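This part shows subunit A:
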Amino acid sequence: MMEIFNNPLIYFVIIPLLTLLGLAFCNNRGMRAIRAVAVTGAVALVALAIYLVCLFLQARAAGDTSEMILQSKVMWYAPFNIELALGVDGVSVVMILLSAFIVFAGVFASWKMNPLPKQFFLWFFLLSTGVFGFFISIDLFTMFMFYEVALIPMYLLIGVWGSGNKNYSAMKLTLMLMGSSAFLMLGLIGIYFHSSADGNLTMNILEIAHNDAIPHQWQLYLFPLTFVGFGVLGAMFPFHTWSPDGHASAPTAVSMLHAGVLMKLGGYGCFRIAIYLMPFAASELAWIFLTLTGISIVYGAFSACVQTDLKYINAYSSVSHCGMVLFAILMFNTTAMTGAVLQMLSHGLMTALFFALIGMIYGRTHTRDIRDMGGMMHIMPYLGVGYVIAGLASLGLPGLSGFAAEMTIFFGSFENADVFRRVLTIMGASSIVITAVYILRVVAKLLFGEVQDEHHRTLTDASWDERLSTATLIVSVAIIGCFPNFFVNIISDSFLPVVNALKDYFPVAGM
Partner candidate 1 sequence: MESVGNIILYFVIAISIIVFSVLTVTTRQILRSATYLLFVLFATALLYFQMDYEFLGAVQIAVYAGGIVVLFVFSILLTHKPGDDTPALTSHRRWLGITAAVASLALCAYAVFSFDAFGGRLMAAMPELTIDKIGHFLLSTDKLGYLLPFEAVSVLLLACIIGGVVIARKR
Partner candidate 2 sequence: MPLSYTIAVIAIPLFMFLFLGLAGVKMSRKLTGVLGVIAMAVTTIIAYGVALTYFFGTGQDQVGADGVRQAVTVFNPAWLSFTDTMVVRMGILLDPIAAMMLIVVCTVSFMVHLYSLGYMSDHDGNAEQGFQRYYAYLALFTFSMLGLVVATNLFQIFVFFEMVGVSSYLLIGFYYSSPAANHASKKAFIVTRLADLFFLLGIMILSYYTQTFDFSQLVFGANGANDMAVAQSAIASAGGATFLGCSVMAWALTFIFIGGAGKSAMYPLHIWLPDAMEGPTPVSALIHAATMVVAGVFLVARLFPLYVLEQGAMEIICVVGAFTAFYAAAIACVQSDIKRALAFSTISQIAFMMTSLAVSSSNSAMIEIHGGTGLGYMASMFHLFTHAMFKALLFLCAGAIIHAVHSNENDKMHGLHKFMPITSIAFLIGCLAIAGIPPFAGFWSKDEILVAAYHKGFFWGLWMSMVAGMTAFHMFRIYFLIFFWKKHEIHTHHAPKDQPWTMTLPLIILATISIVAGFVPAHDLVTWNGKALETQLDWTVAGSSVLIALIGIALAYKLYYKENDLPERMKNGALGLWTAAYHRFYMDELYQFITHKVIFQGICVPIAWFDRHIIDGFFNMLASATGSASFAIRRLQSGSIQGYVYVYLLGVLLLAAVTMLCVLI
Partner candidate 3 sequence: MNLTLLMYLIPSLIMFGCGVYGFITRKNMIAIMISLELMLNSVDINFVVFNRYLFPGQMDGMFFTLFAIAIAAAETALALAIVINVYRAAKNVDIEQIRKLKF
């Protein structure tokens, strides 16, 4: 029972919880103490995440080829075989790293949170608990539980600290995501009851995959449930509409965390649960979801072209980019799936950066309508440059993260020889042009040109906390962009089990 505390993974849940506890003792007016606790928690998470990467690399270098490292489990509720089962592979390792960095940046982005800073950080860290818990667990129930833990705080974070039409948005977001988790829960229960042929039912993902006992007929029912359940969180067309409204109303740090990490839960879940456990249905039904995600990519990009609200632009851009994640996962080969994870990393950091910058600009100008702004580069050069970098990352400039990710996806997808997938790939690839259009449009309108509103001339540039927050993200984006192979090496092996599972049903897989 106590051995689980020897597993470093559990501390990804314990640290946020301790931070929560620490925050609970803070006084709402003692901003200093609140910040100190929050920063300590965030730094500890980053340190632990980096330590985890080192552990992972060590393990792999030492020839540990097991599917998941650092496995341990504690029985939680024996009648349903629910365990607290931990374990990570390359994908989860990088997702944890991403989450840690975004939590870190998010803390600094909400440095001057007002009102109720203590409560804000409480919910913020509860959300992170859920996110980390999700990535470290390999038990269906535990994953689902952490998934819900991550979703619920969103409602309050948007509803209380949001802006604009926040009640509507918070409600919409929560209801749509809850609706999806209803599907998801059905799917998970279904998987559980077919998890084993000999009656030893289990919730452990690895065991389920090993048993490979879910009847094909059932897979056809359960796969759509699970995939849609996670896909809604991954902003899959046509279930993406919570995303623009939700992002538009959410406070900065929440947008960051949401777009940066929470939406990744969707992609991760699709890959880890839906496809991995139900390869037959995945290959049978892939065409439906490929079409939907393919539409997502182009559709989100086109929609973003006409938006005038900064956050809406980025929300639609997220639809497009996250669509690419799911799209690549459904391509069923290591290259594309690796690209999907790179894209998750890239999109997470880049969108977090975008939302941080938008929040900072909005905090100064009190408008997000690009028609009311212009020439911001004169007024706030730091934020302007940050925005341009984020924009370039988004439209796929080599040297920044977006490029490596998208290229890996396109080349991976193109490996599939069938015409359907190729056509979709070309359609998806064409989004790079549309992305350039809307990014440059907003950059030109917002940053360049003449100052539209004379009052804006008095505004200040970023303060040190804002600089720290954005610089962290910019550096991360650049690191991924400059050294993608480092991440590819961590990630790509993790897809071998999935691709092997798919091989029986999808002949091209694993090419």
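Methods note: contacts are C-beta pairs under 8 Å (C-beta built on N, C-alpha and C of every residue); 3 or more make two chains touch, one makes a residue touch a chain; residues count from 1.
For anyone wondering why these and not others, all candidates are chains of the complex that A comes from, given by their letters.
Predicted model only: the values in this text are computed from it and were never measured.
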Pick the candidate touching subunit A in this complex: 1, 2 or 3?
-> 2
Which of the residues in subunit A end up touching candidate 2 in this complex?
-> 172, 175-176, 237-238, 240-242, 245, 299, 302-303, 305-307, 334-335, 375, 377-378, 392, 395-399, 403-404, 407-408, 410-412, 414-415, 425-426, 429-430, 432-433, 436-437, 440-441, 444, 447-450, 484-485, 488-489, 492, 511
